[in-house]
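All protein chains of the complex are present and in place, except for one that has been dropped.
Order as written gives the chain letters A and B; numbering starts at 1 within each chain.
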Amino acid sequence: MERSGRSEPMPTHALTIPTPGRGFVDVTAPVAEVVTDTGVDSGLAHVFLRHTSAGLILCENADPQVLRDLEAWMERAVPDGDPLFRHVAEGPDDMPAHVRSVLTGASLTLPVRNGRLALGTWQGIYLWEHRAHPHRRTLLVTVLGA
Amino acid sequence: MERSGRSEPMPTHALTIPTPGRGFVDVTAPVAEVVTDTGVDSGLAHVFLRHTSAGLILCENADPQVLRDLEAWMERAVPDGDPLFRHVAEGPDDMPAHVRSVLTGASLTLPVRNGRLALGTWQGIYLWEHRAHPHRRTLLVTVLGA
Partner (left out) sequence: MERSGRSEPMPTHALTIPTPGRGFVDVTAPVAEVVTDTGVDSGLAHVFLRHTSAGLILCENADPQVLRDLEAWMERAVPDGDPLFRHVAEGPDDMPAHVRSVLTGASLTLPVRNGRLALGTWQGIYLWEHRAHPHRRTLLVTVLGA
């Protein structure tokens, strides 16, 4: 199997995303733009969050109540200030943020077809800030394929 | 962008999976068949669900009680008709389906070795329908490697 024409590495692209504190930032458009810019026609796009107190998810993108309800469920399941936790030096929202990050995951792998992200009609990519205060989060986007 | 050695892009393959409503559909065999058909010897297979109210998981494939118990746990953790939710126009199972989908994830990346999916002995790939009623779900399978 000869692959002599695949010469240069496809660089990983970094995106910096400011967050307003706990809640969701729709990052679908900037990620899609990175994918288109690579010129890859068919393959995979990987989006990676370099943090352990925020998450990356796919979620319904039509009704904002869905995100509101998702946050409400998570606040009940992993409440801030839970006396169960000992890692409390960084605030009552810090350990819950780590648990949430494990539950939601910190990376997404997405298909690329015809030079574009092949998401379903109702799928948006959201950075879910789990800390109470605003942060600057770094995403690495890597695209493999041909 | 010259790609003379890697001739045609590896196409993403679509599978349509009918579901019986809430519950599990074993999709291991159709996914494995797509992988074998690509002729890729070593690399990665990515399976992507283009929906936000169903999930894709790896689960024990020997005892059907495991799937039954998994569903029972999820019904208790994310109950239908929960008064916490405001996104209720599409039915009492709709918002729970979105929460479940975030918890279970909508894609899997799997290793390919010797031309086959390299799952563990007890690992099956399941499409987990989170809506109460039957649906037709689309999976995109992408295989990268050599």
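Everything below uses one rule, namely that a contact is a pair of C-beta atoms (placed from the backbone, for glycine too) under 8 Å apart; a residue touches a chain by one contact, two chains touch by 3 or more.
The structure displayed is predicted, hence computed values, not measured ones.
Considering the full assembly, B:C59 is the residue among B:A14, B:C59, B:L84 or B:A132 that touches the omitted chain.
Only one residue from A:V35, A:C59, A:V78 or A:L119 touches the chain missing from this view: A:V78. For chain A, the residues in touch with the chain missing from this view are 1-4, 6-12, 44, 46, 48-53, 77-78, 82, 84-87, 95, 98-99, 101-103, 105-107, 109, 138, 140, 142, 144.
Chain B meets the missing chain through residues 41-44, 57-60, 63, 65-66, 68-70, 72-73, 76-77, 103-105, 108-113, 118-123, 144-146.
Keep in mind that, in the parts below, only the chains that are shown with their structure count from here on.
Inter-chain spacing, taken between the CA centroids of chain A and chain B, is 19 Å.
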